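A single protein chain has been omitted from the complex, and every remaining protein chain is retained in its original position.
After this line comes subunit A, so read on.
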């Protein structure tokens, strides 16, 4: 060691320190950084982009010029990077830790997907380029379509739906179109189990169907007897989630499908939970007519804070003729797009177009990259590991939390718990908020509606055993605190960037945009 240290520096040892820190000047707490709005730190005269001087030229705006100020604040590039980086640090994310949000399949998002989606040949092509200049894009769509139909054992796939709910709409419209084509206009009721995602009844209503609930059994499955009893000439079909939202496989789905078909209806399967069965079960073998696949769940495209998603819909032979435009077809001289102009010739039964252009290409390339990485063997392993991880959590928690369906057998990719047994005044929400202080995003809460105070935990296959063990430790710790009635839990989280937020205030007095009045006139 050097003996010369003129600076006065010494290795430090914390001393004393029982006192609590006072508030800071900035409101920051070390790495927990506060960040103002761009409207408070930016100015309309600041720009972070350099443009050359626009050459003088003829204006063809003729009186349509925007003379009033717009009120858009700008930041320099360093300020911009800092603003959004600081904001990003107030988010929880899969990259930071296990994200056990049931029915949402928050798995690792491989970065190879991102790199491939950004290849100029995919990222920098226009949707209306002549089709012979985008043959690789159409081929990529066709390859993904082939994987999706093969993995599900279905006849065809509509690639264009923009997200899961849009895919549901696609499937339900295909059912509606099939019924209309047969002149079965009296079939206007869609049966939806109580445990379904809210999008199911919303979609059915949007497509012009009346919705009737089908009850669940005490074992968390669809009440098959009740469902069969309701079948008849007014029933368009049924929307079933499998594995269902209680994290359980519906063992009678084939039986249900046969009965629905015999009664003249169709079976829509919500594929949100396909991750549990990919490579192990083909929904086509269970009599399903339509199922959407959330590429942002099973096939790892990023959730991005709430989209973009992508919801291709696989279709049975009975519904395939009604699939929406456009779609890609392989011909002797390459790939072609079937659109409005050639639909009559190739696809006369189509119910039409659901979106401009061809769907979420940027998600297709990511999903295809993911699928090719895993292959048929790896995808099967995905299902197995996701189910194994969920059952591991289920068995590690069932002595501290009520697990309503644990006695009847294993779960699939997610484990469900209820608030039964929590002391007066303690709720599912308190456990969720307590997990935040433990450094985790909470599980899905209060869904499905058929379980009181539901806590739905989906660890996914991309968690190691060590990661699961640590999560279980934290979850047990919080659940135990709740059961012991520890008062501090009621005000959790204590360590997050914000405490519990006033949602009632937000809804009662909606403040949806920054209100500072913009300057009256723009600089000319």
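In this text, contacts are C-beta pairs under 8 Å (C-beta built on N, C-alpha and C of every residue); 3 or more make two chains touch, one makes a residue touch a chain; residues count from 1.
Basically, contacts and distances are computed from a predicted model.
Matching "Lipoprotein", "ABC transporter substrate-binding protein", "Probable glycine dehydrogenase (decarboxylating) subunit 1" or "Multiple sugar transport system permease protein" against the UniProt entry of the left-out chain gives the name "Probable glycine dehydrogenase (decarboxylating) subunit 1". Check A:121, A:215, A:233 or A:485 against the missing chain and you find that the one touching it is A:121. Checked against the full complex, the candidates A:30, A:62, A:348 or A:487 give a single residue touching the omitted chain, namely A:62.
Contact with the undisplayed chain is limited, among A:96, A:225, A:262 or A:488, to A:96.
The chain omitted from view is touched by exactly one of A:156, A:204 or A:240, namely A:204.
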